[in-house]
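Only a single protein chain was left out; the remaining protein chains are all shown in position.
Let's look at subunit A:
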Amino acid sequence: NVRLLDRLSSRRAVVGTLYLTATHVIFVENGSETRKETWVLHSQISSIEKQATTATGCPLLIRCKNFQVIQLVIPQERDCHDVYISLIRLARPVKYEELYCFSFNPKLDKKEREQGWKLVDLNEEYNRMGVPNNYWQISDVNRDYGVCDSYPTEVYVPKSATAHIIVGSSKFRSRRRFPALSYYCKSNNASICRSSQPLSGFSARCLEDEQMLQAIRKANPGSDFIYVVDTRPKLNAMANRAAGKGYENEDNYSNIKFQFIGIENIHVMRNSLQKMLEVCELKSPSMSDFLWGLENSGWLKHIKAIMDAGIFIAKAVAEEGVSVLVHCSDGWDRTAQVCSVASLLLDPYYRTMKGFMVLIEKDWVSFGHKFNHRYGNLDGDPKEISPVIDQFIECVWQLMEQFPCAFEFNERFLIHIQHHIYSCQFGNFLCNSQKERRELKIKERTYSLWAHLWKNRADYLNPLYRPDHSQSQGTLHPQIAPCNFLYKFWSGMYNRFEKGLHPRQSVTDYLMAVKEETQQLEEELEVLQERLANLQKSQSGNNKVKSKQQDQSKQFGLYTSNNSLANTPQEYSNDLKSFPSRSPSQGDEDSALILTQDNLKSSDPDLSANSDQESGVEDLSCRSPSGGGCLPSEDSGKDSDEAVFLAG
């Protein structure tokens, strides 16, 4: 007898049963026909709020890291308390073994699991870039993580950087994160290197660190200086000097041009997201409430700052042919964001599906971004939590909106990646470093997300992408100024589960289906033409050809009429079935699922969406007398309430 409330209308509550398993919270609707299910992974739970008991019961609000918000009402306060306590414990695992990835079973054999992990190969990637070569070499100085435990075992360094220089430099860098190669531009030898802040304090120097930067400069004969980009606000960087850290002094390092690009720290970003989500939770906000709330959160301002940094670095590399060394404080947050945005702008390979996976593996996974701390795999310090990779993913989305033909993948790809960073269903984003992952034997005990996404890649394609299109060649040049208006609120992510807010039909899906059908038709045409040519030699068989052609056209005629069904907004839940190609990412909301271990393998995030697929339901009752906004929509029930009109 638990009620699941609709966020926008407390009237539209459904009654059902709540289940808690080792890995999920599951709500099953009581309705005889649908028995719709809502699944939420414990890993996704960000916070649980027990609210004041009312006449109807005890409300429990579950907020998820993938921005799903679930409002339950449990009739008995005692039961509610039990659920609350259980969820708190379940959502805060203390050991890695408690995480879903260790029990998730996609029914693949050992070899397939291994293959899955091999899909993304960083060695291959560096070779593709063009290293090692005359200017860059692999260094195994960190082979046992003896130099830097958050770096990978293999890093690329300038040819003239000896082991001695690397070790010396690492001692002068926060967390020992010495300058290493992130991206190499074959055409002009410019590179993007990354590190953490130097331990320079007010006056400390380190010969090896200075030599390291010189080595980077020498690795690019086309330029006589390098940029050193500190992605922190100047004030923060200066404050770090008092703690014995700081930034590079142009006087000490020969031939560098130093640049601050003020991106705020993880605490500011955490608060910014928090404020933005509060805006999303407003009931019937006015346009002003929304815009003011968005401005007040500062979120888009931060997104723009990251983008601007990426643009600066891409410009330095592509247009000026100058190498860039990027760092922040520890070189694992803002540095990762900015290096990957720059790489994306520079190299069209990273705008392909495979390339994007490689990019994340390189700049985030291998370079020791602290996934566990930032995204709370395990219960930890709340001050370490911050939406760092979320911001990077949003930058990609903003770019996709500006350059619709430039990316091989679509919005859904980004959303699913974000989902799985928090879901802990796959092993890619566990722990804080490569070292920790190897110790836990992640690759032997869990599965790779990349293999899963790759298997379903048809869902993630952008129909407007063509490898030979001008937008998918070379460097992307986003407009710099004025450009504030180009940054949009990403309702597909932050209001992901509120289907009523989004365009009811997916243009992407439609175009993909069209593209596929055209391809099929073209293939069929080829086959038939061949056959006709062959048959023209022999007299018999003409009839067979005709009937085959008729069958084909019937088949395709059916296909097109399915499309028109799909275009009917109010039958959104039906059109998923009528898409002949596939729609696994939308899940099988309508099938009555039996709660067995088998179901736990269906990992698709949207399966757990509690979204009301019926969109556009008009609800007069939520209209306030003063004429506040409402979510009009289509509903079979008539929610008329004339008292509302009289009050108006």
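Everything that follows uses one rule, which is that a residue touches a chain if its C-beta (ideal position, glycine included) is under 8 Å from a C-beta of that chain, and two chains touch if they have at least 3 such contacts; residues count from 1.
The working rule: contacts and distances are computed from a predicted model.
S.K.: Would you mind picking the UniProt name of the chain not drawn here, from "GATC amidotransferase", "MTMR9 protein", "AP-2 complex subunit alpha" or "AP-1 complex subunit gamma"?
M.R.: "MTMR9 protein"
S.K.: Which residue among A:143, A:234 or A:515 touches the omitted chain?
M.R.: Touching the chain that is not displayed is residue A:515.
S.K.: Based on the whole complex, identify which of A:286, A:473 or A:529 touches the chain you can't see.
M.R.: With A:286, A:473 or A:529 as choices, the missing chain is touched by A:286.
S.K.: May I ask which residue of A:123, A:203, A:484 or A:538 touches the chain that does not appear here?
M.R.: A:484
S.K.: So which bits of subunit A touch the chain we can't see?
M.R.: 280, 285-292, 294-295, 298, 300-301, 304, 402-406, 463-464, 466, 469-471, 479, 481-489, 491, 495, 500-505, 507, 510-511, 514-515, 517-518, 521, 563-564, 567-570, 615-618, 620, 623, 627, 629-634, 638, 640, 642, 645-646, 648
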